[in-house]
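Note that this complex is displayed minus one protein chain, with the remaining chains in position.
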Amino acid sequence: MKRVAIAAISLLAVATVAQAELVGKPIPIGIGVAQTSNVALLGEEEVNGAKIAEKYFNDNGGINGTPFKLIFQDTGGDEAGAINSFQNLMNRDKVVGIVGPTLSQQAFSADPIANRAKVPVIGPSNTAKGIPQIGEYVGRVSAPVAVVAPNAVKQALKEHPNIKKVAVLYAQNDAFNTSESGTFQETVKKMGLQIATIQKFQTTDTDFTTQVTAVLGANVDLAIVSGLSADGGNLVKQLRQLGYKGPIIGGNGLNTVNIFPVCGQYCDGILIAQAYSPSADPKNAINNALVKAYRDKYKKDPPQFTAQTFTAVQVFVEALKKVEAATKKKITQMELAKVREELNKQIRVGTYITPLGKISLDHEGEIHQENFYVAKIKMNPDNKTGKYIYVK
Amino acid sequence: MALLELENLSINYGAIQALRKLSLEVHQGEIVTLIGANGAGKSTTLRGISRLLGLKEGKIRFDGKDITSAPPHAVVKMGIAHSPEGRQVLARQSVEDNLLLGAYVRNDKSSIHEDLLRMYRLFPRLRERKDQSAGTLSGGEQQMLAIARALMSRPRLLLLDEPSLGLAPLIVLEIFSIIRALNEAGTTILLVEQNARLAMQHSHRTYLLEAGQISFSGPSKELLQDERVLHAYLGG
Amino acid sequence: MGTAQFIQNFLNGISIGSVYAIFALGYTLVFSILGIINFAHGAVFTLGAYFTYTLTVGQFGINGLLAGLTIDNHLPFYLAIIIGSTLAGLVGVLLERLAFKPLRSRGGDQLLALVSSLGVALVLVNAIQYLVGAEIYTFPAEVYGTMKPAIMFKVGEQPVVIRTVQVIIFAVCMFVLAILGFLISRTRIGKALQAVAENQATASLLGINVDRIILFTFFLSGFLGGMAGTLVGTSFGIAGPYFGVTYGLKGLAVIVLGGLGSIPGAVLGGMVIGLAEAFVPADYSAYKEAVAFAFLFIILLLRPQGLLGRPMIQKV
Partner (left out) sequence: MEEFLQNSGFLIVTMVQQSLLAMSLYYPLMAGQLSLASPGFYALGGYTAAIIGTHEFFTPLRESIGWLAFPLEWLVAGVLSAILALIVGIPALRLRGIYLALATIAFVEILRVLCLNLTITGGAIGIFDVPQLFESRWSYIWIFGPLLVMMLFFSYRLEKSRTGRAFQAIREDELAADSMGINPTRYKVLAFVIGAVLAGIVGAMSAPFLNTWNARQGTFDASIAYLAYVLIGGSRSIWGPLLGGAMLSALPEVLRPLKDSRLIINGLVLVFASIYMPKGIAGVISRLKRSLTWKSRKNGGEA
C-alpha cells in the first residue's frame, strides 16, 4: 500500500516535470507590492497604477487580442514577506513576470530568487544602487535619482542667484532618501555652494522642531529635503511655520500628491525633482490616458509610483507583444518557461513611450529615461489640493 | 432566623480541597468564633463568605438572600464587612483615606464623617497618625486600621480574621474589648482566632474546624469546659 | 551654546516632550492598575484621530472600503474631539472586555496580556487600513481658529520660535495632568482607582466594584489616547494606520523613565526624553533616535522604579 503511494507520488512528480506547462489564459502577470504594513502607503499608489494599467491595456486589445490579468500578492513591509509573495506568484500563480517589490531592501531579498527561477522582474520603485545588477532577469522603471537631483538645484539657482549656504535634510532610515541626499550634497558642492548643516531624521518622525531650528540657526538660503510624503511634508510645513522663507527643494520622495494635505498652504513653491510629471508633456497620449483614468476615478493627479507601476505593466504588455511577433506564436500556446525567457529578452529591446516619457531598459535592466522634470508646487485656494507646475 | 447561613460549602485551592461541605450559622447579635489548627480552613471560610474565593459547591445565605453568586463588592453593599488577615491595608494611602474608603459603599456623607470621628475615638492612635501613609504604621496599628476600616461600612455582619495576630497582649485585650462593645452596639461578628481561649471567652458560640470540616460546635462557655477542646486547642 | 540657542532647544524639547507625554498618559494609566503594558494603546490613539477626523472633515481618500465617502454633517472641532475621544474610550472598554478580562478571569499568565493586546493592535491597525486605506489624512488648519502658525520672540538679538500647535499640545497636556491629578486624588472614583491599583482583593473587600473600576480605567485611557491622537494629528496629520503605533515604543521608554504607573511620571518622562533629544548636537542628529533608549537602559540599571515611581512590588 505504502509502496504504491510512493510510486504514485513519484509518477506524479515525473509527470509534472515532464509535461511542460503552458501559459494560462488570461495571461497572468504578478504584482508583488506592499498592501499591508507601514509601507502600504507607497504600495497603495502602486496597486492603483497597476489596476488602471490592467483595464487600459485590456481595453486596447490586451496582448494582440489575448487578455491578461494581474495577480496581486501582498509583500507586507519585510524581506521574508517579499520572498513569500514572489514564490506564490512564480510557483502557484504561474505568472510570466513580476512587478515589484516596493522597497529596495525587499528587492535585494526577493529579486535574486526570481532571477534564479528565471522569472523577469520589473521594479516599480526600487531606486537603490545595485538593483539591476542583481541578475539578468531583474530590471526597473524607477530611475536612480542621481540623474534627477542636479536639475532641481540648477533650477533653484536660476530663480535665486544669490544662494550661498545650503541646508540638507534627509530620512536616514530610508535607502532611497539616503542615496538621493548624497547626490544632492555632491551637486551642491560641485556648484560651489556651501553646505551649512546636514540634518538627519527618520521616516517615522513627525516632529522636526530640532532640525528646523538648526536650519534657521544656520541662516541658509536653500533647504533640500529628502524624505517621504508624511515626514517630508511635515518637515516642509514646520520649516515654513517656524519662519524659514527661502526656497525649498524636495527630493523625489515628495513627488506625490499625498504631501498636499500634509503641508497644505506651505507646500506652495517647493521645487520638486521628478522622475514623473503628470503635466510636463501635453502631447504624451498614454500619459494623458493615465491622468484621465486616474482623475475620473480618484479626482486628482496620479502620483509617481502610480505612473511607474503603470509603466512597468506597460513594459510587460508591450514586450509580450514583441514575444509573439518574434516567435510567431500565441503566448498562450507557449511553455511558461520559454515565455519568461523570451519576455525577459524582449523587455530589454527597443524603446517604450510611457507616462514617464520615452524610456528603454538596457541589457542590465537599468532604465534609461529621456526626460526628468523639475516642477514647482502650486497649491489651490482650498490649501488641500494642488498641482505640479512643470518648470523644466 | 440566622443572619448568615452556610450550607455544604466546598472550596478548592487548585487541586487541594480546603473546605468540605461545611455548614454553619451565625445569628443576629451573636459573636461566633471559628477555631482550628493552621490550615484547617478558617480564613478560607471567611474569604468564601466575602466571595473572594469561588465555591466548588454549596450555598451562602445572608439575611435570607442567596448571595452564592454575588460579586465581592455587592456582598459589602449588603452589609458584610471583612477585615482580612495580616496587613491588608492600602499601604500607599493615608490612614484617613483608608478609613474613608471603608465607607465607599455608603452615600450618607454627613454620617460618614461622624463615623470617622467615632473610629478616632475608638482608636485614638489612628487619629494621631491620620495623615501618615498606612504602610508606615506598626503591625498593631495596621490591625486597628483594618478593623476600623471594616466598621466604616456600618456592617451588619463583621468578619474578623485574626485580629490579635502579632499584637502585644495589652493591645489584644483592647481590641477584644472593642469587639465586645461593637457587638453590644448591634454588630454581629464572625471571628477567626488563633488565640482560641480569648476568642471563646468573648464569644457566644464556637465552631471547631478540622481539615475543612466542622468537627464540633456549641456555646463557647460549654466548649471552654470540654476536655477534648481544652486539650487540643487551649493548651491545657 | 548661547542663551537664545539654549532657550530654543529647551522649547523644542518641551514641545516634543509634550507629544510623548500626552501619548504616555493613557499608556501608564492601564499599567498602574493592571501592571501590564497595553500594546494596543497606540492603535487606540490612532483610532481617536480617525474618529475626530470623521466627525470634523468626514472626507475619505481613494483607498479602502470607504473610499470616496463624504460625510456632510460636520461638527465643530471642540465637539468632535470630545465625541471622538469618547468613542476611543469605548474602544478601550471593548478592548478590556475582549482581550484582558477573559485572561484575568481565567488566571492565565499575565504576560499573555501582552500578546492579546498585540493581537488587538494588529486587528485595529489593519481594520483601519481596510476601511480608509494607508493614506495621510490631515485636519484643516482652521481647527484652532485663526492663529499664527508660530510664535516668535527675541532673546537678545537672536530669534526664538515655537509652533503654536505645540504650545496648545503642551497646555492641554498640563491641563489634562491637573484634571487627572484632581480626579485621582480628590474624587471617590479616583480613590477607588488607587485602591484597585494597590490591591484588587482588598479593594473588593471595601465594596469597590473592581471590574467596573478597571473598565473605567480603560475608558479613561482610551479617551486620553484618542484625544492625544487627535491633537498630535492636528499637528502632524494622521500619517496612516501605523501613525500611533510608532509612538508605542518610545512611549515605553517614557513611562519607564517616569516610573511605570505614575501619571506625573509619564509627563516628566516625556519632557526629559524630549529635552534630551532636543539637546543632541546637530552633528549627531543621526543618533537622536537612540537617546530615549540609552536613557531607558541607564535608568533601569540605576533606578528601575523610574524618576517618580515607587519601588515596585513585582507585578509583571
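Letters A, B and C mark the chains in the order given here, with residues in each chain numbered from 1 onward.
The criterion applied here is as follows: contacts are C-beta pairs under 8 Å (C-beta built on N, C-alpha and C of every residue); 3 or more make two chains touch, one makes a residue touch a chain.
Being a predicted model, the structure only gives us computed values, none of them experimental.
The hidden chain, counted over the whole complex, makes contact with A, C. Here the missing chain is touched by one residue of C:Met1, C:Ile71, C:Val115 or C:Met174, and it is C:Val115. Looking at A:Asn58, A:Asn84, A:Gln265 or A:Ser279, the residue that reaches the missing chain in the full complex is A:Asn84.
When the full complex is taken into account, the listed residue touching the unshown chain is C:Val256, out of C:Val19, C:Ile33, C:Ile214 or C:Val256.
Only one of A:Phe68, A:Phe108, A:Tyr244 or A:Phe310 touches the chain withheld from this view, namely A:Phe108. One chain of the complex is left out; on chain C, the residues touching it are 37, 39, 98-99, 102-103, 106-109, 111-116, 118-127, 130, 249, 252-253, 256, 260, 286-287, 289-290, 293-294, 296-297, 300-301, 304, 314-316.
Touch with the hidden chain on the side of chain A covers residues 9, 12-13, 16-17, 35-36, 72-74, 76, 78-81, 83-84, 87-88, 91-92, 104-105, 108-110, 112-113, 116, 128-130, 133-134, 172-175, 177-179.
The working rule: only the chains that are shown with their structure count from here on.
Path length between chain B and chain C in the chain contact graph, taken as the least number of steps between touching chains: 1. Overall, the chain located most centrally, as judged by its C-alpha mean against the mean of all protein C-alpha atoms, is C.
Each chain gets a centre from the mean of its Cα atoms; for chain B and chain C, those two points are 43 Å apart. With centres defined as mean CA coordinates, chain C is found 35 Å away from chain A.
In terms of their C-alpha centroids, the spacing between chain A and chain B amounts to 74 Å.
Multi-chain contact residues of chain B (touching two or more other chains) are absent. Contacts from chain A toward chain C in the complex involve residues 36-38, 40-41, 43-44, 48, 172, 197, 199-202, 204, 206-207, 209-211, 213-214, 216-217, 229-231, 233-234, 238, 240-243, 258, 261-262, 264-265, 297-300, 383-384. The part of chain C that touches chain A in the complex is made up of residues 5, 8-9, 11-12, 15-16, 19, 62-63, 126, 129, 133-138, 140-141, 149-150, 152, 159, 161-163, 166, 232, 235-237, 239-242, 245-246, 277-278, 280, 282, 285-286, 288-289.
For chain B in complex with chain C, the touching residues are 50, 52, 71-74, 76-77, 81-82, 84, 88-93, 97, 100-102, 104-105, 149-150, 153.
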